[in-house]
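With one protein chain held back, the other chains of the complex are shown just where they sit.
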Amino acid sequence: MLEQIEGSQAVARTVAMCRPEVICAYPISPQTHIVEGLSRLVKAGELRPCEFVNVESEYAAMSVAIGASATGARSYTATASQGLLYMAEALYNASGLGLPIVMTVANRALGAPINIWNDHSDSMSQRDSGWIQLYVESNQEAVDVHLQAFRIAETLSLPVMVCMDGFILTHAVERVELPEPEQVDAFLPPYEPRQLLDPAEPMTIGAMVGPEAYTEVRYLAHYKQMQALDVIPEVAAAFEQRFGRSSGGLLRSYRSDDAETIVVALGSVLGTIEDVIDELRDQGVSIGALGIRTFRPWPSEEVRSALEHAKRVIVVEKALSIGIGGIVSQNVHGALEGTAVTIHTAIAGLGGRPITKSSLRRLFADGIAGELTGTTFVDLDHSLVDGESERMMQTRRSGPHAENMLRDVGIVGAGPV
Amino acid sequence: MTATRLKYFQTGSFAAGNRLVNPESRSVQSGAERANAITCGHRACQGCGEALGARYALDAAMRATGGDLIAANATGCLEVFSTPYPESSWQLPWIHSLFGNAAAVSTGIAAALRAKGNTHTRVVGQGGDGGTVDIGFACLSGMFERDDDVLFICYDNEAYMNTGVQRSGATPPAAFTTTTQAVGEEPGAPWGQGKSAPLIALAHEIPYVATATIADLRDLEAKVQRAMSIRGARYIHVLVTCPLGWGTPSSDSLRVARLAVETGIFPVWEGAYGDVTAVTKIRHRLPVEDYLQAQTRFRHLFKPRRRDALIERVQARADRNIRRFGLIDPVEYDPVALHVEGGS
Partner (left out) sequence: MFETRIHGRGGQGVVTSAELLSVAAFREDRHAQAFPSFGSERTGAPVISFCRIDDRTIRTREPISLPDAVIIVDPTLLHHVDVFSGLRADGYVLINSTRSFAELQLGELCDGFRPERLCTIPATELAREHLGRPLPNAAMLGAFAQLTGVVTVESVAAAIRQRFSGEVAEANVRAAQAAAGLVPPSSGKAAQEEAINA
């Protein structure tokens, strides 16, 4: 059914149609509307049988999901930002145990300084946690990819994180085609666990593994995740067959087949990028985009064949690996090793700074003109940084950076604070 | 000509007006030299009980320590509304680290002071009910158990307000929150045993535990002052109203807090080393209905139809508090009766 609906509500209803049996959640902006919606559906008795557990921390949320999944229940949770970090230990545990939990990450920046707005720092920080990571571009894709996520997770017995931009998608009201429950049932078979806490067949889960087999267990975890490179496109194809629209998969190319310049990005910013690409194409610029839909496992081969014909690649990323720079671009570098493609890194949209068409136009023009060097911080206010550096040089007790710099910015009257 | 009758007491509270009290017993807030630990310009909602409670508590702590005080704050409304940088409401050294670690950060501050031989600067940790009784509970319990020299203050508005009113471990049964909605057979928050953080604090046998509300700010000030005269781990649990989350007019914040006390919903007491040492008696006992009806978060108990069974269950909880803490004279503490009622 086609509806004008908030992204979070669309996700809540879709997840409900996937018939999760245990949902556990701890509130954190901007994930809250999703779990509020689900808690309502469970409480109203519209989702049966299903337990909704209001836990006392994210550590407990993921741990409840672990216990539930190991007991054969389809399990779901959602979080963001600080919450994702707070569950980090349990995240590695869930993937190490091979439990097919599905989790929505409503992408948000990390503190300090505390910031509730969108970027990809949170999920990127857990890219090595053993979870499959899928990024969505629109709320339609969020709906579609959640359906696929359960199937991917349960096929491989691996946890899947669906990353959707906090606020930008979770709080946007737009048109979404919601599936019918029968379609979902036909697409997603009941969960058949690979391992189960079952008194009829007692099994030990979570034993210590020493040097004699640890490498092999980890190797297998890697191998299993790499299998997702086959499973994800299969599931996307099955989805397209049943629902008649293409969603999910590993990558999505936009006007890039013949492009000299290809912009690589993840998530909702791709929409804005595509608008700019259309404008530039109209002006005769040879430019296209590559959307990364699956970031873990990293589809290296596919990225290579999508990009190797280009002259240059501009990776626009909403996260920063402090001490090296771009995260996605490191991966792109790996995929393009040995080719002549020039790779530029642009860090943009950190902590919710809007990525505007005009900054993208400027960025792409600079890239095409060969004026980008190293890592570019889009719309960086150099004077603010210089002011603080100056202060640090002048006084030993210069105080906290964040607060000093905010004082320099002054009161932001109109905007959100 | 009609004469206005002179009133010596504020309606309902029986609190003596300041001018009737001798100067040394007057409230901290009434003094021109009050610290204004949280100045105006913060961005709390109108009528925010947490803003009020925190101002009184910290001003009292400032007075007790001569301003020689450091505060650590958990994430939550208090933290967010007080620091819309470059404006900050704090007039004392203040740090916000994370949501769940304020008690441990406080311990760290106290340890550093000790390491440096500083025996005069004192430490206050503070957070909302979520940051205290849920995600921060392990750190808090550790701080109690080690008897670290920290006063921790919980501003309990009975839900995660900062993120938009979700249920916490301190949310009372039947209350509407966005994660315990007023739908289904048992609308609102589920009926459990609840979690009395002050009683759990008391069970750590720390030197001082107290509860207070914003209905009696003088009492809150006095308790903070008392806490600051003691060394070791101390805990004050303050019930604060939240117009947004409770669904009350902002002008009713004090009235609703008073109703929580007068109905027996929220017992006000002090304790030390594992025992309750003093309780604030209820003067006009009121039925819980008066309290419930004042807040839209309990509206589903009355509309579209009255749910007498649920209202009675809330009343039973209040009755239990009254018996257990001896909130009304001359009720004797009767463990047998208590046991029978214990199921509520």
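Per-chain residue numbering starts at 1, and chain names A and B are given in the order in which the chains are listed.
Going forward, a residue touches a chain if its C-beta (ideal position, glycine included) is under 8 Å from a C-beta of that chain, and two chains touch if they have at least 3 such contacts.
The structure presented is a predicted model; accordingly, all values stated were derived computationally and were not measured.
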Per the touch definition above, residue among B:80, B:154, B:170 or B:183 touching the missing chain: B:80
Touch with the omitted chain, as defined above, among A:18, A:355, A:368 or A:405: A:355
Among B:228, B:244 or B:259, residue touching the chain not depicted: B:244
Residue touching the undisplayed chain, where the options are B:25, B:46 or B:251: B:46
For chain A, residues in touch with the removed chain: 4, 6, 29-30, 116-118, 138, 165, 167-168, 171-175, 268-269, 271-272, 274-275, 352, 354-357, 413-417
Residues in chain B touching the chain absent from view: 43-46, 48, 77, 80-81, 162, 243-244
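The working rule: only the chains that are shown with their structure count from here on.
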Rounded Å distance between chain A and chain B, as computed from the means of their C-alpha atoms: 39
Residue numbers on chain B that touch chain A, as the complex places them: 43, 75, 84-88, 96-100, 134-135, 137, 160, 163-164, 166-167, 169, 178-181, 183-185, 187
Residues of chain A defined as touching chain B within the complex: 25-29, 32, 35-36, 39-40, 43-45, 52, 54, 56-57, 82, 86, 111-112, 114, 402-403, 406-407, 409-411, 417
